[in-house]
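Each remark here refers to the structure printed beneath this line.
Of the protein chains in this complex, all but one are displayed in their positions.
Residue numbering begins at 1 within each chain, and the chains themselves are lettered A, B and C in the order written.
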Amino acid sequence: MIFLALMVGTGMTVWAAYQNFGLFNIVIALGIASIKATLVILFFMHGKYSSRRTKLVIVCGFFWLAIMLGLTLADYSSRHAEPSRSQSRPAPAEQFV
Amino acid sequence: MHRTGELYGQFQTLEQQKETATLGMWVFIVQEILFFGGLFLAYTVNRHAHPTAFGVGGNMLSLKLGGANTVVLIASSLTMAMAVWSATTSKKKLVTLFLIGTLVLGCVFLGVKVVEYKEKFDHHLIPGHGFDISYCSKNAAACGLSAKDAATEVEEIENGLKADPDLNAHAQLYFSLYFGMTGLHALHMVVGAGLLLWLILQAGKGRFDANYNTPVENIGLYWHFVDIVWIYLFPLLYLINRHLA
Amino acid sequence: MPLYPEQASNFAPQVDNLVIFMIAVCLFFAVAICAAVIYFFFKYHRKRPDDIGVPIHGDLRLEIAWIVLPFFLLLAMFGWGAAIYVDYRRTPADTLDIYVVGKQWMWRLQQPDGRKEINELHVPVNRNIRLIMASEDVIHDFSVPSFRVKMDVVPGHYNNMWFRPTKPGRYHFFCSQYCGTNHAVMGGWVTVMEPDNYAKWLSGTAASGDPVAVGEKLYTELACNTCHMPDGKGRGPSYNGVYGSKVKLADGSTVIADDAYIRESILQPNAKIVAGYAPVMPSFQGLVTEDQILALTAYIKSMKDQPPPAKPGMSEPATGKK
Partner (left out) sequence: MPREHYLNATYGMRSWLLTTDHKRIALLYLISVTFFFFVGGLFATLIRIHLLTPGGYLVTPEMYNKLFTMHGVAMIFFFLIPSIPAVLGNFLIPIMIGAKDLAYPKINLLSWYIYLVGGAFVLYSFATGGLDTGWTFYTPLSSIYSNSAVTPAVIGIFINGFSSILTGLNFIVTVHTMRAPGMTWMRLPLFVWAHYATSIIFILGTPVIAITLLLAGLERMFNLGFFNPAYGGDPILFQHMFWFYSHPAVYIMILPAMGVISEIIPTFARKPIFGYDFIAASSIGIAVIGFIVWAHHMFLTGQSTYSAVAFSFLTFLVAIPSAVKVFNWTSTLYKGSIAYDTPMLYGLGFIGLFTIGGLTGLFLACLGLDIHLHDTYFVVAHFHYIMVGGAIMGYLGGIHFWWPKITGRMYPESLARIAAIVLFVGFNLTFFPQFILGYLGMPRRYHDYPPEFQVLNVMSTAGASILALGYLLPMIYLTWSMRYGKVAGKNPWPATGLEWTTDSPPLTENFHDTPVVDWEVYDFEHRPELGLSGAISKKPAPAHGDD
């Protein structure tokens, strides 16, 4: 069952990769991957049937991953919205030789 | 030392011992998540900075090989899960069989990976001095491209250069990440294969049954984790923005 | 012995005020805690070896108090600090822009008019100055303690910072981000000058040496002399007596060999080829800077009184292509 679902998921990502959903390309690809990963954790790895403590450990792992990715990317994505005056990039090349 | 179900000195009961092993494995997997997390972070930031080069780089990978590998690896996860199931239900013959199946699929995966690496080497896609993202568009014959594919590739590289004049440099970033990420993943596979080999020997002696199956279960957890990493690597490296080709 | 560096920019008083506030708050807590520890230490000294203390397990009200009160103090520190930081980052619109390049282990600083200095920076007092900074190799950091400013200089990025010097004088600047062997000597001086002195300094030429001499040096350094020989027998025309004269071009037209023409010939040699010569000169675009071009031009100018070489087949003195 799970195996079939995973196979379908794989097929879908490949198909989706050839479609253009604009910004959503990445969201869709990663969304499907996440669904697949969740299936593996819940069923292949028996996450669904394990103790609350184990579940907490798993959630912690992903939560910290989210902290690392989230806060770092928050820096990168807010760099272009500086409160200072418009940052006209100085003409490079000649001035900087 | 690996006598079936032996109680080690530091424990009071067998349940405590088993519980400890499972918890330990999960904690280990959590640290693996963060380990690969660093790679995913490096990937995300660099892709964000150079989307064109990463798109062009991604299209240089073989979707056929990558896709086939995904199927192989998920299948190996299935056989691994079946092996764990057989162990917990004391089907001793089946355990060995499924474990061998997992190992074979794992080796197929690694074999395909070697073929892919070789191809990248031939196509001058190893970062460093010889790197040339446009090598195949210039030497279609050497890369075994059909006339049509070659034309597509030439066009793609031209478009890429228009959007990103420094395409060749930035594509090296992509391929560094490609080799870094898949290389570390493959390394984990190799370790996993070693563990499987040991498990198969133990299973052959009929050591695992409903009472004692912790090694099968824990190595299973590890194997599934490695599978999950690939589930993310495949779309990130091979798939995103395929359509741009 | 001074306890703080000179206050020489708009930021210095702001930062020092905040520091005084922080020291006051922190000193209060440090003294209170140390005093309490020392007082209890002696007051509750063990009298008999088998004495035990009064079993007090805690007090919720106290715990809440010392979570909430410090929180508000911290909030005040954070807010004040953040306000100053935003000032640092919000560059005013009317700045004098200085380009700064860090490389192992020197600073090159360039005035808006193209004038360059090494490890020296001259700026007028009471003007908003913006530094636009890039690195050629590793990460550096431009820091002027007397101005209380500092910013990393990162390869692949342009980082900006601004300040307004408020007091004429000479102030140390340092490289503050460890950058390899000579990190400690990668520094220099900022000279803050009255505006008219600054203007004088800008127009003066003495500071950077005689441009003719600089140009002559460049002339050999860039190997111009290997083609443009004075006797006109090289692969390129001679400079002698060229400046200001008419030059006949390969397409039959003529131009006056002025500053603009010389500049163009250095950067785009094949645009106007002198009659009788082949278009073999490479472009120096990106290899020479504007002030190097100025120096080269000055040198070429200085040769205008030399007799032009007589070259058979040429009616006019040959020129131009460097």
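Keep in mind that, in the parts below, a residue touches a chain if its C-beta (ideal position, glycine included) is under 8 Å from a C-beta of that chain, and two chains touch if they have at least 3 such contacts.
Note that the coordinates shown come from a computational prediction; the quantities given were computed from them, not determined experimentally.
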Visible contact partners (per top-of-document touch definition) of the missing chain: A, B, C
Residues of chain A (touch criterion as defined above) contacting the omitted chain: 53, 60-61, 64, 67-68, 71-72, 74-76, 78-79, 81-84
Positions on chain C contacted by the hidden chain, ascending: 1-5, 11, 14-15, 18-19, 22, 26, 29-30, 32-34, 36-37, 40-41, 44-59, 61-63, 66-67, 70-71, 74-75, 77-78, 80-86, 88-89, 104, 137-139, 141, 143, 145-146, 148-152, 154-157, 159, 172, 174-185
Absent chain, residues of chain B that touch it: 9-12, 16, 19-20, 23-24, 27-28, 30-32, 34-39, 41-42, 45-46, 49-50, 53, 127-129, 166, 169-170, 172-173, 176-177, 179-180
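The working rule: only the chains that are shown with their structure count from here on.
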Length of the line joining the C-alpha centres of chain B and chain C, rounded to whole Å: 47
Length of the line joining the C-alpha centres of chain A and chain C, rounded to whole Å: 40
CA centroid of chain A to CA centroid of chain B, Å: 17
In the complex, chain B residues that touch chain A: 22-23, 26-27, 29-30, 33-34, 37-38, 40-41, 44-45, 48, 63, 67, 70-71, 74-75, 77-78, 80-81, 220-221, 224-225, 227-228, 231-232, 234-236, 238-243
Residue ranges of chain A in contact with chain B within the complex: 2-3, 6-7, 10, 13-14, 16-20, 25-26, 29-30, 32-33, 36-37, 40-41, 43-45, 50, 53-54, 57-58, 60-62, 64-65, 68-69, 72-73, 76-77
